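Note that one protein chain is taken out, while the other chains of the complex remain in position.
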Amino acid sequence: MDNSEKSFLKEFAPCFEKTSVKEYAWIFGLLAVIGLGIYAFLEQVLKGHIVTGMRDNVVWGIYIVNFIFFMGLSYAGALISGTLHLFRVEWRKPIIRIAELIALISLMIGPFYILLCIGRLDRAYYLMLYGRIQSPISWDEMAISTYIFGWIIFLYISLLGDLAKMRDFEELRIPKWRKKLYKFLAIGYEGSAYQRKRLEKTMDIMAVMVISIVIIVYSVLAWIFSVTLQPGWHSTIYGPYFVIAAVYSGSAVLIVAMWVFRKFYHLEHHITKNHFIAVGMIMLVFAALFGYFTFNDLLTKWYGSQKHDEVLIRILFKEFYWPFIFANFIGVFLPMIILGIKKLRSITNITLTAAFVIVAIWINRYLIIIPTLQSPYLPIQDPHTEWSIYSSTWVEWSLTAAGIAVFCLLFTLASKFVPIITVGDYRKEDTKENTLV
Amino acid sequence: MKRTVYGILSLVLTAVLFLSSGLKSQSGPADSKPRETYLTLTYLCTSNDSVCLTANLKVYKKNGSLALMNATIDFSSGQDENFIPVGSAPTDQEGNASVKIAVGKLQRGKDRMIAYKATFAGSPKYYKNSAEFRAEPAKILISFSSVDTLHYINLTGSRNDLHGHEIPLSKEIVNLHVPRLFSLIKLGAVMLDEEGKASFKFPGNIVGDSLGNLTIIAGIEDNVQFGSVQAVSRINWGMPNEYRKSDVFSPRQLWTPSAPLWMIITLIVMLSGVWAHYMYAVWELIMIRRSSKKDKPIL
Partner (left out) sequence: MEDGHSHSRRSRRKFLKKGLLAGAGALFGGGILKAYTTESGNKSGSKVKVLTTNGEIMEVDEFSLKLPRVSTLEAHEGIPGRKFVMVIDLAKCKNARRCVETCQKAHHLPKSQEFMKVYFLQDGEKTSPYWFPKPCFHCDNPMCVSVCPVGATFKRTDGIVLVDNDRCIGCKFCMTGCPYSSRVFAWKHYREFDQDKSPYSPEASSPGKEGTVSKCDFCPDLIRVGKLPYCVTACPIGVIHFGDINEDVVTNGSETYRFSDLIRDRAGYRYLEGLGTRPSVYYLPPVDRLFPVNRGFEDLDENGKHRYEDTPYAKQHKL
């Protein structure tokens, strides 16, 4: 380990060694939100799904929206890091670990929302025992399990260098069990030529695998909706549409995470404005693509004026007018303006835009699922209002908040375990080259 | 003084409440008069010198009727006041009780009709009741004939006179039915001529069982003199019921227990392709670990 790496790690040492009072307060706050989520979960388990806002027509509500959103984040993080690795993009080094962690952590949260939506949680294992491969949900099961395994391998390969560095960084004052853990996980990687070559080759193969898997796997999730006969969902465009929207949201979350770590871990030298602009450009491109796909879908539905499409579009523009404008207009044009005009490209602006985009994509997911369920072929003629209009309850919102809290918590804990900026590959390349100054 | 009044009042209140709650929980009338019942008697002569008598026992409530189950109905036959018992049966859960009796020895009236009576003896809660029916026994004979491809059902109706001679039934309408799963479908109706005979052309497109067997029911319904007369016979003129399993249940569809073959093959190919790469990556990692064990660790 040469001096540049050593000084680098020394910079990070405080993160690994101690937790400040502010950090404890932050973790405690997150745990409180998670506690509320657990209480809401128990309420649902004991009283049944009647405590949610879902009823016989809108049978899939915020839980499924969150599922799609978090899985989208995960796949997007994987896609972005896979692509950046594969093409050896110059400025990837400081931010790629964040992207990889986003992929891993969202992956741990997403499937829980599916389980929350299942009416008989005690029978969840039937999916394995009695699975039918003709069902899109079974395809999704196979897809997610394949992806999880693949991503763990990919992440491990990516982390291997850093784990070796952590193992070799002797001045680190951490408990013995952690040192032992690093040693175990690093499987004796020294960075010798033989090992490097094998690692790079494997990394490339896994990167290609991950990119192709992500596209297919998220399309499978999109097919859960598009193969049904529901008028709003039976669209041929859903496969690529979902993937595009996912990468869009993933790049936005990446920007926000970059900003958070830059600020709280004082990484101003490593994550510079140019990094924000680079990822911001990804966001810009995908904003354009997202707007294009959304327009494509809605234009086709609107122009043909099929009766059921008409009902759906009327619901979108009457009941959901402001969310629709926010998600599909502000959500598309704001990044294009902020990132298109050179003067407006500041770190704060880009981060704020990214935050808007995250909310916009979440709303877009909501607008994909709920309005269609509110406009089935046969009109909803039921005396109860909650049967025709979906309004989510505190249980669902608490669990959404808890999911976000788990995300933040796991991210915080992960940043204390591995360096948030890749150290491993710093041996050959000069530090200067990687700062994009 | 106040306390005494208090005590008496509470006693009275208790008594009133007890009685009223007791009254509310009873669903029947508080008095011991038995309820009215309704008894109907249905008759069917089955063309083999026997008749089937079915009695139905009901009670009427303000929102409908209730069948009485497990009540014994006694059937009898005779003239004027001399009725001899011919059978008895308990009612089932729909209130029906039926017996089958031979008519050969039963006494006939001057109008050649036999009188039948069903009696419900009554119980402490339900009033006794009885119902009567009169009819002359008759019979219908079914036979089948074919001319080229045309099939005919031939009917002969007859009755026995007081001396036991057979007299043909004339000018009576006979309905022809084929029993189906829940009901009977009507083929048509014919009128018996002076000799009591009639012929009906059988339509060719009735579905039978898997071998083409059909049941034909010929009946005179609700006749003033003869009541209801019925004859049943089987013939192999139906279209075989090709239990068309393939229409409903072609193998290997999206909705069948076994998936289409192409789906299974595609999934196997894709998944094994991906997991093969995973195994390769794991193998490489193992090789990396092994290589480190060979070299001495350098600090």
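Structure notes:
Each chain carries a letter (A and B) given by its place in the written order, and its residues are counted from 1.
We adopt the following convention: a residue touches a chain if its C-beta (ideal position, glycine included) is under 8 Å from a C-beta of that chain, and two chains touch if they have at least 3 such contacts.
Computed from a predicted structure; not experimentally measured.
Between the chain not shown and the residues A:Lys10, A:Lys47, A:Lys180 or A:Lys263, the one that touches is A:Lys47.
The residue touching the chain not shown here, chosen from A:Ser81, A:Gln134 or A:Gln195, is A:Gln134.
From the set B:Asn82, B:Thr149 or B:Ser183, the residue in touch with the chain omitted from the display is B:Ser183, counting the whole complex. Residue positions on subunit A in contact with the hidden chain: 47-50, 54-57, 59-60, 117-120, 123-124, 126-127, 129-132, 134-138, 141, 224, 227-230, 373, 376-384, in rising order. One chain of the complex is left out; on subunit B, the residues touching it are 3, 6-7, 10-11, 13-14, 17-18, 20-22, 24-25, 27-28, 59, 64, 66-71, 91, 93, 123-126, 180-186, 207, 210, 241, 243-245, 247-249, 253-257.
Simple rule for what comes next: only the chains that are shown with their structure count from here on.
Chain geometry summary: the mean Cα position of subunit A and that of subunit B are 62 Å apart. Those residues of subunit A lying in contact with subunit B across their complex are 132-134, 139, 142, 146, 149-150, 153, 156-157, 160, 168, 187-190, 192, 194-195, 198-199, 201-202, 205-206, 209, 213.
Interface residues of subunit B, counted against subunit A in their complex, comprise 254-255, 257, 259-260, 263-264, 267, 271, 274-275, 277-278, 280-282, 284-285, 287-289, 291-293, 295, 297-299.
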